[in-house]
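All protein chains but one are shown in place.
Entry: subunit A
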Amino acid sequence: MIDSTPRRLHLLEQYEDGEDSRHFSLRIEQPAASDLAAKAGQFFMLTLPGVGEAPFTYVSLPDAQGCFTALVRRAGRLTQALFDQPAGSVLGYRGPFGHGWPLFFNAQPLLVVAGGCGLAPLAGVIEQASRQAMPARLSVIYGARHSGAQVLGRERARWQQTLPFIETFDQAAPGQRQGTPLLHLDEVFAAGPPAALLCCGPEPLMRASAEACLQRGLRADRIWLSLERRMHCADGLCGHCYLGSSYVCQDGPTYRYDRYLQLLGRSSPISQAPPALFC
């Protein structure tokens, strides 16, 4: 039987990590085996008692002591109240939920495209690739509105030492790359066509990235997206996170692109306005 009662979660510390975003260090009290088996791309439900509950992705996964980190962007009442919590606060935790990214680090190059705070669900994948003894051939294209809107500053500084990491901006300062991640795909493909795309960001950006990679010869079954939907129960019951006949909290949030199209009832590419928004 499902028990939707949260477990105790301790807020260890938080620091600013991009405008309107904070990086939280958290500790699950008495972590369960399932917590320690969490995978990059899965998510957890965080409760602030008396205020509400919302899904967040793991930036770093729970360790043996139950410690992990998460990026939270201020978007509403719950996240504002969370920002106001002092270290030592008791919060609620449920998780892990959903399906994470497929992890295949071999000789074939992988491409990660992230937009705005969509970098957070991909952090575990990038981190793992950057720690390979012989660095996996993983390239990142990270788009943001402007440099102040970038997240995971400490992690990016580390990743940029080991991985091809392109940063691009809607509003670029002199010397910075301008435009959406799509504008830089050719550069990555020229260096070696990727065997797979892992993508997270605003849905229009993900669709456009997937279509651009399809046009460059990548198959739909080698493309994965991480969907954002409003989620409440995370048990596939409350109905809010539907994507066609699928519930994102259970079947997602990562979907292979061909499955995503099927759930939308479309077999052909989706025409979209050019993506301009980063969360």
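We take it that contacts are C-beta pairs under 8 Å (C-beta built on N, C-alpha and C of every residue); 3 or more make two chains touch, one makes a residue touch a chain; residues count from 1.
Assume contacts and distances are computed from a predicted model.
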Problem set entry | Name per UniProt, for the chain absent here [options: "4Fe-4S ferredoxin-type domain-containing protein", "ABC transporter permease", "TonB-linked outer membrane protein, SusC/RagA family" or "Heme exporter protein C"] | "4Fe-4S ferredoxin-type domain-containing protein"
For this session: Taking the full complex into account, find the residue in A:V51, A:A172 or A:L214 that is in contact with the omitted chain.
Result: A:V51
Exercise. From the list A:A37, A:A75 or A:A191, which touches the chain that is not on show?
Worked result: A:A75
Problem set entry | Residue touching the undisplayed chain, where the options are A:A32, A:V90 or A:A157 | A:V90
Problem set entry | subunit A residues that touch the omitted chain in the full complex | 1-8, 47, 49-54, 75-76, 78-79, 90, 92, 202-203, 228-230, 232-233, 235, 237-245, 265, 279
